[in-house]
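Input: a single structure, listed below in structure tokens.
Here the complex is missing one protein chain, while the rest keep their positions.
To keep things simple, chains are lettered A and B as they appear, and every chain counts its residues starting from 1.
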Amino acid sequence: MAKILIVDDSQMTRNFHAYILRAANFQVIDAIDGADALEKIYRENDIDCVITDVNMPNMDGFTMIRKIRSEQTFSTLPIIIATTLDAANDKKEGFKAGANFYLVKPVKPSVLIESVRMAIGREC
Amino acid sequence: MQHSGSLRQMNTKQLLKELNQISAVNDTTKIEELIALLVEDRREIVREMVVDVLKRLKDPNLPEKIAALLHAQDAFVRNSAASILARQWDWSKEALVESLKDKDKNVRKLAIDALYEVGDPSTVDFISIALDDEDVNNVIAAVEYIGDLGGHGYAEKILQILSRAEDQFLICSCLEALAKIGDPQCLHEVEKRFSSPLSMEDFMLMPYLRLLAKFSQPQHLEVLLEIAEAKLNIAYKEIIDSMALFINRNKSSLKEHEKKQIHTFLTQAISKNIPSANKYEIVSLIGRLGAENLSDEVRTYLQSDDPMIRLGAIEVIGTLKMTDFEADLQALLEKEKDEDLRLAAIFTLEQLKGE
Partner (left out) sequence: MDFGFHEFKTVRDMIYAKTGIFVSDQKVYLLKKRIQDRINALQFSSASEYIRFLKFSDHGGKEFNNLVIATTVNETYFFREFPQLQIFAEYCLPEVVERAKKSSVRILSAGCSTGEEPYTLSIICQEMLTPQCNFFVEAIDIDDRALSTALRGIYDERSVRDVPHTYLEKYFEATPEGYAVKDFVRRYVNFSKVNLFDQTQLTSLGHDFDFVFCRNVLIYFSDDSRRKVIEGFYTMMKPGGYIFLGHSESLSRITTAFKLKRMGGGLVYQKPLIEEG
């Protein structure tokens, strides 16, 4: 069962994304911002995919992705951005930071599941 | 020490010292320089500390300057601006309310986030402006925050939003918020829309379940158990939580056979492959439900290999004042290694002796 880390400062979003993924047989853990997520990625060391928001207090999603990518061990960890930011330059910055997928909120459940499956290269 | 006005030329050590000083004497003449540092400096410790200083400086003109940063391209800068405005609430009210009307939906979203970050229920009335935002994400955020801040006066409005909502995330958000600020009448309205819960999508069923349990009456037991049995594998947390809510709410009016039904479900659930923490909760609920002749069952839990189940049993002994368990607790103390469990056993023994 793949382990997915959901990073979002909104509890409701964390819940919503977790419900969707748990119902699709994924194991889910969550983090309240980029700093918390980094801590969990390093501590757990077995996360298969990260889904992250961008605008968050403490540490934003772009900064977090750059930090993940600067570490050799996590250079290929699949990262999906799920944000309300839909402008072209935000998308560009997201991919430049090292994200693999960019989704605009509100994310449709089927799109979320499909993106995770594509990112990790398996069903669940 | 370097002459003031040259923050950018200082090395990290000098700069951090100077920043402390600026904060200590409330040197508001440095605001422009601080903002420039926040925008341009790349040292994380410096940026963080500048944000910290800006949160504390007392100057009525500061919020307006900070609000301009909500438009920043750099995500760190705009998010920090929101946090500073939240902390500066005494003076930032006007700037934030103005930002709620910004033509950029992302700036409006940051303003809503900042209002929530203030952490004061009085911001609800400002946040509620966003319930009419043309952007669905902003409506979702407002619904979440109003629920969390306890804005009971907006339950009706959220119910209306729910009634015409098509987006699934918005629907879930409304259900979760109503579970916090709604009432039995709200539940009644929602039940009309979702007349057969088991055919709902799983991700929507979970917030629905919470709402249902929160305002449930004994007659909801049947549907609750039906959902619980069908979905325990994927939604054990929510199901156990809703059982807890149901028991809290209806305990005194439950009939013996209804208690028995719940008890049977709980004892079955504990044998399933679910996390220990949830098993603790189940044992604790069995105690709260208070069926008759629990002694043998509690004794089994007290001897379980799972420390969380043992902890649940200790708690039940205390809750139900099971004085005949003194010797069992003493025996447990002799071999128990877990410090937290030992403490729980000691407290419970004291409590029993006091009876």
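One rule holds for everything that comes next: a contact is a pair of C-beta atoms (placed from the backbone, for glycine too) under 8 Å apart; a residue touches a chain by one contact, two chains touch by 3 or more.
Please read these numbers as outputs of a predicted model, since none were measured by experiment.
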Left-out chain, listing which of the shown chains it touches: A, B
Contact with the hidden chain (one of B:Asn20, B:Gln268, B:Gln303 or B:Thr323): B:Asn20
Contact partner of the left-out chain, one of A:Ile4, A:Leu21 or A:Ala35: A:Ala35
Full-complex contact with the absent chain, from B:Ile240, B:Leu266, B:Ile286 or B:Leu349: B:Ile240
Missing-partner contacts on subunit A, residue numbers: 32, 34-36, 38-39, 42-43, 45, 58-59, 73
Hidden partner interface residues of subunit B, rising order: 12-13, 16-17, 20, 41-45, 48-49, 52, 119-121, 149-150, 240-241, 244, 248, 276-278, 280-281, 284-285, 307-308, 311, 314-315, 338-341, 343-344, 347
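By our rule, only the chains that are shown with their structure count from here on.
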Gap in Å, rounded to a whole number, between the CA centres of subunit B and subunit A: 20
Subunit B residues within the subunit A interface of the complex: 73, 75-76, 78-80, 82-83, 105-106, 109-110, 113, 117, 135-137, 140-141, 143-144, 148, 167-170, 172-173, 176, 201-204, 206-207, 234-235
Residue numbers on subunit A that touch subunit B, as the complex places them: 9-13, 15-16, 19-20, 22-23, 54-63, 84-85, 89, 105-109
